[in-house]
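All protein chains but one are shown at their positions in the complex.
The chains carry the letters A, B and C, assigned in the order they are written, with residues numbered from 1 in each.
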C-alpha cells in the first residue's frame, strides 16, 4: 500500500495544542488524520471531555511563598520531570513515517514513561531501542488465544518493560463515522499482534478490533498478572463498581479514560468520572488519567482530582506529525511549562501540594466553548 | 391530485440516520417532507426530544465477560430481533409511491412488529399482505361515530391484528407552522378512515384531525377493549396521573411519546417523561417509547429507563423514501447494530441486562448540539 | 414634524407573531420601530422574557373528555372572549397614522379590555369613541403636580373608565441604546399629558419620563384610589415585599411586568417573577401579567402560574402597524386560537381548569433559542 505521511523531524513553532492539531492536519493524509482526531457517534462525549475541565475551578491562592514550582514526581520508583506520560496510541506511522521509533525517542528525550500500544506500527525491539533506557509500559489488546497472549507477554518481558496496561474499554471499535466517511482502512502493518492479525493493511478498525478478544473478564487480569509478574493497570473503569472489580482481580493501578471519546458516545467526560474513581480507589493503588488534556490547567485539575499521572495521546501524535521526536518532546515540555505556570498562580510549590489542593465545584454550566472543532471529512 | 414522490426500492448507502434524513429530503416533495420532519410551534419540544438523551449518561462497565451481545427479545409472545418496532405514521405514500405496502414489507423482512396508522394511505388488507405473517398492530384515530368505530375494529380483527394503539395525545393537529408555510394539504387518500373522512385529498392536517373524535375519555379505552377483545395500548401518557387513568380504564400497555414534538410545544422531551411513567407503571404492563430515537445509545437509554420496546417513526419513513422496503429494513438493522455495539461497550450481554443497567444523571446541561437542523420551508 | 408611518387597515396574512414583527418592521420607520421593539442595556432581560416560559413545562394530560375548550372568562364583571387584554403602550401613532383610534377599535371588535396609556398619541374622547362601549382602563404616568393629576383623573372618570393602572416601574426611561443609536425622538404629540408635557415632539424618551414624577410612593396609590374611587392596579411589583407594599396602600390588583425588558436590564424574566407574586398575592386581588407573551402556550403557562389576565403590548402594535384595527383584532384572535389548541392538547376545558393545572419545573436550562432577533439599528 502506498501510504505517504509526514516525515518531519525538528522543532515546531506553536502557541498551544489546538494550533498544533491544525498544523498536524496539514501534514497527515485526511483519512489517517480523521482516524486520529475523530470521536464516536455524535461526538457528544468527545466534546464533554474538553468542556468538563471547567466543571471544577481553581481558586488561585495568594501570598503562598511559592517560586519556581517543582513539577518533578516519582511513580513506581521512576523519577519523572512531571506527572505526564505517553498514552498508548495505535499506529504512529499514520502520523509520521518513523512512527513509534520517533515518538519513543521524543518521550525518552523528555524523560518520561512510554506506553507502547499492541497496535504499534513499529515492532517492540525498535521501540525499546529508541527509548534508550526510558521506562516502557505495554498496552495489551488481548488475543482470543492465550498461547499467543503468553508469547506476547514473553516478548514484553524480554524488552524489560515495567508494566502492562490492559485496555478494557475497547474490545470492539467505537462507532467512528469519520472513518466510514473517509473510507479509512489501516495502511500500515501492526507487527506486535501479527500472530493474531497478520494482515492489518487495508483493513478497517472494526476488523482490527474484532481480531482481538471481546470477552474480557477479571480472569484476564489475573492471567496477565500471574503469567507476567508485572503490575497490571486496568484501563477503562469509570465507576466504583468497576474499580472494585478490577482491584479484586489483582489490578495494580486504575487508568481512567473514555478512550478519548472514541468508543462509547453518550457517556460522561472522563474527567467527570475521575473524581468517583479516585474516591473508590482511595489511594490503594495509583490512578492514571487521560482523555481531553490540552492545557496545563487540565493537568492541575486532574491531579487535584486524584490522578497520580496524566497521559497524552492525540497531542503527542500531533507533535510527532509536525516535528518527529523533537515535536513529541516539545508537547511534553509545553504541558510541563503550562502546568508550572498554573502551579505558581494557584499557589502550589509541588505536585504534592496539588494533590492537597481543593478545587471548587462550578455551580454553573460552562457555556463558553473552548473546543477546537475541525473539519474532518 | 398530481402528487409525485419517490419510488425508490433497493439498498441505501448511509452512515447514520441524520444522513438518511437529508437524503430523504432530496427525494420527497417539499410540502410532504415538511409535514414529516417538522414539529409544533417554536419546535422547542422537538429539539428537546433529541437533547434529552444526554440528560442520562451511560457509564460503560468493563471486564464484564461480554461477547456478541444478544439484542433479541420477546414481547407479548412475539420473538423480535431487537426491541425496536414500527411506530404508527400517517400516509406513507407521501414518502414513497408504494406507501405502507413497502414499509410493512420492510418491517416484516426485518422481523418486527408493524403498527398501521388509521391514516394509512394503503388499505388494511394490502398492508397485512405485505407483512406476510409478521405481527400487526392498529393505531386508532377514533371516529365520533361508534358505529364506524365498531366497523373499523371488525376490519382490524379480520386482519388478525394483535393489538390496538389508542392515540390519546392528538385529538387535534398540533400547531405545525411548516405546513402552513408550505401550504401543505394531504395529496393522498386515507382509505381506512374513509367512512368518516371520505375526502382527505386536498385537505389540511387540521381538517383531518377535526374529522376524528376530540372528546376522548377513559370510556373510549373501555369501549375498544371490550368490543375488540384485544390489548389496548394507550399512546400519550407522560405522568403518573395519566398512567393511572389509562390503566384504570383497562389499558394493557402505556406508550410514552410526545408525538415526535408535533403536537404540544412547550412540554418536556418524551425521554424525560419516560422515567416517571415507567416508575408509575411499575412493571404492571409493558411500556413502549417513541420520540427522538436516532441512535443505538438512545434505545439503550430508553430501555434502561423502563421501556420494553422503542418505536421508530420518522427514521423508518426516511428509509422508505430512499430505499423502499429495503431502506426500511436497513433502518431497523442500523439501529440494531448500533444498539449491539453500545451493549458490548456498556458491558451488557442481553436486553434484560440493559433493564438492570443504572444510568447516571448528567449533572450538567448538555450544551453540545447534536440536533440535525434542516431547512424545511 | 414630518413623520410618515404605516396607514394600513385590513386583514394581515401571518403565521405567527414573530412573522408579524418582521412584517411590522418593514412598514414602520426605523427609529420608531427601534423604540417599539428594543430593550434596555445588553437586552439580557428582554431575552430572558422569552426564554423563561420554558422554565416551566406543560405535561399534556390525555383522555380528559375535552372538546372545543372554552377560553371565555370574566374579569371584574366584564365578560371577555379570553383572558387576554391590551397592555398600555405609548404613542400608537408611531406604528400607524390612526394610532390609538385604530388599536382601540381592534380591541373592542375583539371584545376585550383596552388600557390607554398616559402617553397616548390620540386624546381620551377619541379613544373612548373608538371603543364603542368596550371596557377602558387608564394607565397613569403621574405628574409632579397633583392638581394636574386630579384633572387627569377627572377626565378619565368622565370617559367612564373602569380602572386606573399605576405604572410603578418606569419613573425614568430605561437605558435604551437602540434609540440613542437611531437618534430617536418623539415625532408625535401626547395630548393626555399635555398639561405637564406640552411639547413632546422632538423630545427624547428620557425627557418625556423626566417630565413625569419619579418619586412614587404608596401615598400615590392612596391618592389615586381615594380621589378616583376606581380600582387601582399597581404595575411593577416582582416580589413579595412589593406586593405587600402595594396592597397595603390600597391596590386593587397587581400587574406583573418588567416593562417588556425596556427598563432595568439584569433583572429576572417577568414570568419568573410571576410565581412569587402570585403566591404573595394569594388570590386576595387579581393578578395581571405582561412581558414576553408571543404564544398560546405562554398564556397557558402564565395563567397556570397565577395570572388572571395577560396583556399584549408589542404584538398588538405589530398588528396595528400591519393591519390597523383589523390587524390588532387578528393578533388577539391568533393568541386565543393558539391558547385553545394548547388547552385541548393539555386536557383542559376551561380557564378555571388552567388555573388548577400544575406545571412542571424544567430541571434543565432551556438552551434552544426561540427568541426572534432583529436588526434594529
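Rule of thumb we're sticking to: a contact is a pair of C-beta atoms (placed from the backbone, for glycine too) under 8 Å apart; a residue touches a chain by one contact, two chains touch by 3 or more.
Only a predicted model underlies this, so the values are computations on that prediction, with no experimental measurement involved.
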item	value
Touching partners, among the displayed chains, of the absent chain	A, C
Given C:7, C:74 or C:214, the one touching the chain that is not displayed	C:214
Selected residue (touches chain absent from view) among A:206, A:241 or A:365	A:365
Missing-partner contacts on chain C, residue numbers	41-44, 47-48, 51, 55, 168-169, 171-172, 174-175, 177, 180-181, 214-218, 220-221, 234, 236-239, 241-242, 245-246, 249, 258, 263-268, 273, 365, 367, 369
Touch residues of chain A, complete complex, unshown partner	15-16, 53-54, 57-68, 295-297, 300-301, 338, 341-342, 344-346, 360, 362, 364-368, 370
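Heads up, the rule we're going with is that only the chains that are shown with their structure count from here on.
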item	value
Cα-superposition angle relating the copies chain B and chain A, to nearest 5°	90
Whole-Å gap between the CA centroids of chain B and chain C	42
Set of chain B residues in contact with two or more other chains	365, 367
